[in-house]
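Questions regarding the structure given below will be posed in turn.
All protein chains but one are shown in place.
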Amino acid sequence: MPLVIYTAFAFIPFAATLVLSLYDWDGLTSPSFIGLSNFADLARDAVFRNALGNNFSFTIFYSFIPITLALFLAALIADSARLRSVRIYRLLLFVPYVMPMVVLGVIWRWIYSPLSGPVNAVITATGRDPFPILGDTTTALPAIGLVGTWVMYGFAMILFIAGIQKIDTALYDAARVDGANRLKRFRFVTLPGLRNEITVALIVTLATALRVFDLVFVMTRGGPARSTDVVAFYIFRTAFNNREVGLGAAAAAVLVGIIFVASLVILRFRTSES
Amino acid sequence: MIPMRSRVFTHVVLAVFSFVALAPIVMMLFTALKSKEELAAGPFKLPTEWRWGNFMDAWSQGGFSTAAKASLIVAVVTVVATVVLSVIAGYGFSRFEFRGKRPLFLFLLLGVMLPTEALVIPLFYMFDALGILNTYWALILPQVAQSLAFGTFWMAAFFIQAPSELEDAAAIDGCTPLGTLWRVWVPLAKPAITTLVVLIFMWTWNEFLLALILVQNEAVRTLPVTLSFFQGRYISNVPLLAAAGAMIALPVLILYAFFSRRFIEGVTGGSVKG
Partner (left out) sequence: MRHAHRLSILLIALALAATACTSDSGDNDTDSGTAATATTAATATATTAATATTAATATTDGPATRFAGQTLLVWNKVAAAPAIDEVYAQLTTEFEDKWDVTVTTESKSFDDLKATVLLALGQSDGPDVAIVPQGRPDMGKAVEAGLLLDLTSFSEERGWPEAFGASTLTKTMFSADGVDFGTGNLYGLSPEVEFLGWFYNKDIFSDVGVQPPTTIEELDALLATLADAGEIPMNAGNVEGFPFLHTFMSTANADMSVSYVNDLIYGRNNVSFDTEATQTAAARLMNWADEGYFTPAFEGIAYGDSIGQFASGNGAIMQTGTWIIPDLDPETFGFFLTPAISGGIGPQPGATSEPFTVRVDTDVPDLAKEYIDWMMSERAAELLAGVGALTTRTVTAAGQSALAAEAQNAWGLITSSDQLGHYLDWASPTMFDTMVAESQRMIAGEITPDEFVKALDADYQAYLSGQ
């Protein structure tokens, strides 16, 4: 029974996506088999390449910044991470992660708004003109990316705090006896101890960055001038608005491929290091 | 003993980052209680009069009662079905040897990694053919299927580490495998099951892409999608939007407040293991 549901509504659709990616189909009339043409079209399509590039840019904001930041903080507080009072912060840091992304999109769209938004309230208070944060091709992507950073740093910190608590305190004591300073203790005790957690944080945040959809849909619909367009939105538009189902399926297949490869590379890297 | 200075430092760092994590959400709550005019006067001011009526207005104008019903039905059915099936499947995987177990395990693992984007196009046409597009089933079935992969791993991980002596005792008492599962293991697995429940509830409640594409009927539309359309219509009434957003996030936040430890354990432990 569990297997039947899983196969019917998860595995078969996945396989069907791969099959559909080989067809030219408008969802209504008869489909025709065109081999790998859809993938060739994607490779040539500047709109798709731009969307994919934006997803890669998002990995900086969703993955690298929050993980670096969280590691830095973990290094700072490693000594006292075991305190009971740390729990309350864990509780608070995690709140953005449990919120529906759509709600976060609505909040942040307002935060960036030139009308009554807090960021522009600060800008105009200094006597400058309001700035169209989500309407400017240079700032829209970082602005959405920062929301990703904001959601993910709490997640990464919690992961790392939990990780630190699992590290044998004797290791820290031994390091201290050896005269290791904070930096050295981080490098030789904390960092290796967090190997699992870093792997997980990388896989989760990268997959999220590559799949960004809700925030873009709610905040900018991919604009301005496609500067926040992403692959998931491209799939949505091609398959359902433009009725190029095969092309949309091919884009989905590429997305899955990239996520799989990225995950495998991270896992391989981890095993080779240990 | 951890030095006082280090302790204070840890608190300061964590407090600052917790504040940043919460500030946007708290601002949304204050905005939800303001009038439009008050908001125009400045986003940082506290509301002069607490307008709880905004919540009622948003609720009735956005048609959120039908959406709340839809969200609740989808989330509850998905959670119950996934948890029951995951417990059985996880138990089967951990306690019995059978042919093809390893390939089956990998087959399921694929499900943990599959993003929704890879499934949604065929699901749309499959459900259209089955005539269940625009029904609760269109949202429940794929979400059960996707969560099932994770749930099975999660429960299997629990059962594997649990002592097997208990089982032998139960077997001697004449319990069938299912009876043993129900009488012995389920009570024992309560913490793991609770974690699974809260995680799946959160995922299902917050889900956006499937609901956007597979359901086009207001009567079945879930809260996040309803909010995104509400934003389209009431974009200029930020307090109402904020009120709507707050209401949608509320159930998850309440659940989080009560079961935060399970949430955090699930997301950290679960991902580290799975």
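The letters A and B name the chains in turn, as written, and every chain counts its residues from 1.
Simple rule for what comes next: contacts are C-beta pairs under 8 Å (C-beta built on N, C-alpha and C of every residue); 3 or more make two chains touch, one makes a residue touch a chain.
Model, not experiment: these values are computed from the prediction.
In the complete assembly, the contact with the undisplayed chain comes from A:134, out of A:74, A:134, A:157 or A:189. The residue touching the chain not shown here, chosen from A:11, A:48 or A:62, is A:11.
Taking the whole complex into account, subunit B touches the unshown chain at residues 103, 107, 122, 125-126, 128-129, 131, 133-134, 213, 216-218, 229, 232-237.
Contact residues of subunit A toward the unshown chain are 7, 11-12, 15-16, 19-20, 25-33, 47, 109, 112-115, 120, 129-138, 220-221, 223-227, 237, 240-243.
The criterion applied here is as follows: only the chains that are shown with their structure count from here on.
Centres computed as Cα averages put subunit A at a distance of 18 Å from subunit B. Across the interface of their complex, subunit A is touched by residues 2, 6-7, 9-11, 13-15, 17-18, 20-22, 24-25, 27-28, 31, 39-40, 42-44, 85-86, 88-89, 104, 107-108, 110-111, 113-126, 141-142, 144-146, 148-149, 152, 202, 205-206, 208-209, 212-213, 223-225, 227-228, 231, 238, 241-242, 244-246, 248-249, 252-253, 256, 260, 263-264, 267-269, 271-272 of subunit B. The part of subunit A that touches subunit B in the complex is made up of residues 1-3, 5-6, 8-14, 16-17, 20, 27, 73, 76-77, 79-81, 83, 85-86, 89-111, 113, 116-118, 121, 150, 153-155, 157-159, 162, 196-197, 200, 203-204, 207, 211, 213-214, 217-218, 231-232, 235-236, 239-240, 245, 248-249, 252-253, 255-256, 259-260, 263.
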